[in-house]
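A single protein chain has been removed from this complex, and every other one stays in its place.
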Amino acid sequence: MSKIIAIARKDIKIRFSGKTELLFFLFLPLIFTLLLSGVLFGGGVNKIVMVVVDEDNSDISGKLVSLLQSSEAVAPSVLAQEKAQETFDNRDAAAILIIPSGMESSLKAGQTVSLDFTLDPSNNNGLAVQQEVQKAIGQISRSLAVANASTREAEQIQPFTDATQRQAYYDQSLATGQQMFDTAPVRIVITQPENAAEIQSQKETQAAQASAGQLIIWVFIPLLGTSELMAYERVWGTLRRLVTTPTRKPTFLLGTITGQLSSGLVQMLMLVVIGVVLLKVPWGQNPLALLLLLISFGLASVAMGTMLGTFTRTPSQANGLSISLGMVMGLLGGCMFPLEMFPPAVANVAKILPTTWAMMGMTQLTMYNAGLLQILPYAAVLLGFSVVFFIVGIWRFRYE
Amino acid sequence: MSPILEVQNLVKKFGDLTAVDGVSFDIQEGEVFSLLGPNGAGKTTTISMLSCLLEPTSGDAVIAGHSVTRDALEVKGVIGVVPQEIALYEELSARENLTFWGQMYGLGGNALKTRVNEVLEQIGLVDRAKDKIKTYSGGMKRRVNIGVGLLHKPRLLFMDEPTVGIDPQSRRSILDSVKDLNKAGMTVLYTTHYMEEAEELSHRVGIVDQGKMIAIGTQKELTQLVGENETLRLHTGENVDVQPLMDALKELPYVIHVSASDNMVVLIVPEADDALPPVLGKADRLGYKIRSVDIQEPNLEAVFLKLTGKALRD
Partner (left out) sequence: MKKILQIGWKDLRVIFRDRAALILMLLAPFAMTVGMGLVTGALSSSGGGLSQVPVVVVNLDQSTLGNALVEVLKSPELSKLLVVEENNDVTAARALLDADQTAAVVIIPVGFTASVIPQDGQAISADAQIEIYKNPSRTISTGVVQSIVESFLNEVETGRIGGQVAVAQLLASGLVPQQQAVQVGMQIGTRLANERGNLQTLILNTRQASVSEAPSFLMYIAPGFALLFLMYTVSLGGKTLLTERQEGTLTRLMTTPTGPSQVLVGKMAGTYMLGLAQMTILITASALLLGLRWGDPLAMVILLLTTVAAATGWGMLLAAFSRTPGQVSSIGMAMTLLFGLVGGSFFGGVMPGVIGYIGMLTPNYWGQKGFNTLANGGNMQDLLPVYAATLVMAAILLVISIFIFRRKGLLQK
């Protein structure tokens, strides 16, 4: 046991002997998490972007825009025609909505107004935007629609004598209609699972996703770097020397794993605390479940790093592969870009990656307030990964 | 008294290549035994097998009663290893390195602390104990490298070419350390391709070439193998083309062997005193200026040459 601890301590000392290690251990993860959560400088990277050109600048157009802004799915950007078109052409927006000038006055005069809405066909988000816009325009124009209908019904029975009479009938209908809408019963109720955490807003969701996603990536990469550590020990000759001591192979491996896992856990806990304190992410609701998930993820990562170490020959090869694999697996696991938005085929294939399961488990923790029982399946899969990777790594392990 | 090390027909093959071909020898407790041979002779492979780093293809070795093939863990507890390369953690200090390796040898607590201090004293690095290895000179690193091998007071110390590529001062220091260790009772298996080291340090020498042990014995016994031939060294000075001289000297009937190295021509002759005048005469006639002459009694270099037909340092 003391040998295992001695090896772990040695590895940790070596890792943190350089001053720049803190950069990757704490500062960069912190910066990335803050920037991507939208807490610093805004950002809403996850909402679907659309552009709106408001040529009317009226009360009604203003109401329409603010309805869209309060949406959970879209992030409207109000721009001038040219800039809006450029943004849309540059593929920076999924759709462009043009509110023509004179809309309010036309509507008030009982006319029908048409809004030009252009979709980007290669981007399915356009359809989602369309639904949001449909809802918004339905909502602002409903009183007008009612007034219109009422006036039409009257006209069918007996035409109005003049425009003034018509206008008066229309205004009365409008007022009545508005009053009825104001007192109309609420016909929809939104609920979520009982145990779901109190996350309501898109901003909070994004913060939770950023906190979890960045935690996974910034911990995964150095733990994959177990491979680099092993390569260095080969290059330095210390691994060879270790074999000449009465230290068994399992002891060496356990010591290495313990060292890596400990520093990985400390890092994860630090990032969790940052998430709680700075981003108000509800990590702490079920500490046991959290710990279980973190440990199983840490083990899977170290195991993969150990396995990787048996395939790489030099430290720089190991380093390059750790970073590349870590980033790609983080991306495909939903750590940078929400799993929700993946094409279904890709989302399914991504399930072969440990990062995906870690991300799903953390989502359960932060959004569903998951307890130990709910986390078990995710932890089990991650532990399964660990077992497989460790078996391969240990079987292939050579001192030379 | 039974030997502390008994090597029995060790063979190591790497695919088609036979690196060690049936090597057998033994070492008595308290002696310094050198394995002398050129690069690629199989010395490091042999030591690797004895250190339980490599599994022998066939054969065995018994160290202090334990077999390297069956009781590896016990063997490792009684041997100390000083590898050729500096196998230390550069980012850690000397003290931290010694402490860690001591722990790997099963030492701990106050006993470990005491032992680390003793070793630091022994290698003369108490003052720099807290500095990172990467700040050390080459010689200092070598000393720590040796120190690690001594931590657990092994019964048998393996030193694999410890002086390769270092400055004369450090080399001197290492050779003196080996002698001191041996005086204090340490048994040492020392591999080298430097004849002078083998001659200076060893009680007995085993000469290896191409994986085979071609001769074992004390220096006296070995030099007797070459008979009484002596070595004549003619120092010609720098930038001199000695080839014509060598060709001419080869023609002389009593010249057994001619070679050149380090600004000199080396001749093996039965009697140096008799050979010298005609040799010098020949050199003079060919226009060579001989700056100085050495006469050498038979040595291991000559032994090697006789046994293998090539120089130790070709």
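By letter and in written order, the chains are A and B; residue numbering begins at 1 in each of them.
One rule holds in what follows: a residue touches a chain if its C-beta (ideal position, glycine included) is under 8 Å from a C-beta of that chain, and two chains touch if they have at least 3 such contacts.
This structure is a prediction, so every number in the text was calculated from the model and none was measured.
Across the complete structure, the visible chains that the omitted chain touches are A. Considering the full assembly, A:Leu119 is the residue among A:Ile12, A:Val78 or A:Leu119 that touches the omitted chain.
Seen from chain A, the chain kept out of the figure touches residues 18, 20-21, 23-24, 28, 31-32, 35-36, 40-48, 71-73, 88-92, 94, 103, 107, 110-128, 130-135, 137-142, 144-150, 153-154, 157-158, 169, 172-173, 176-177, 180-181, 184-193, 196-197, 199, 202, 205, 314, 316-317, 319-321, 323-324, 327-328, 331-332, 334, 336-338, 340-346, 350, 360, 363-364, 367-368.
Everything below uses one rule, namely that only the chains that are shown with their structure count from here on.
Taking each chain's centre as the average of its CA atoms, chain A and chain B sit 64 Å apart.
Within the complex formed with chain B, the chain A residues making contact are 2-3, 6-7, 10, 13-14, 17-18, 236-238, 240-248, 399. Only residues 51-53, 73-74, 76-77, 79, 81, 83, 85-92, 96, 100-101, 103-106, 108, 132, 148 of chain B touch chain A when the two sit together in their complex.
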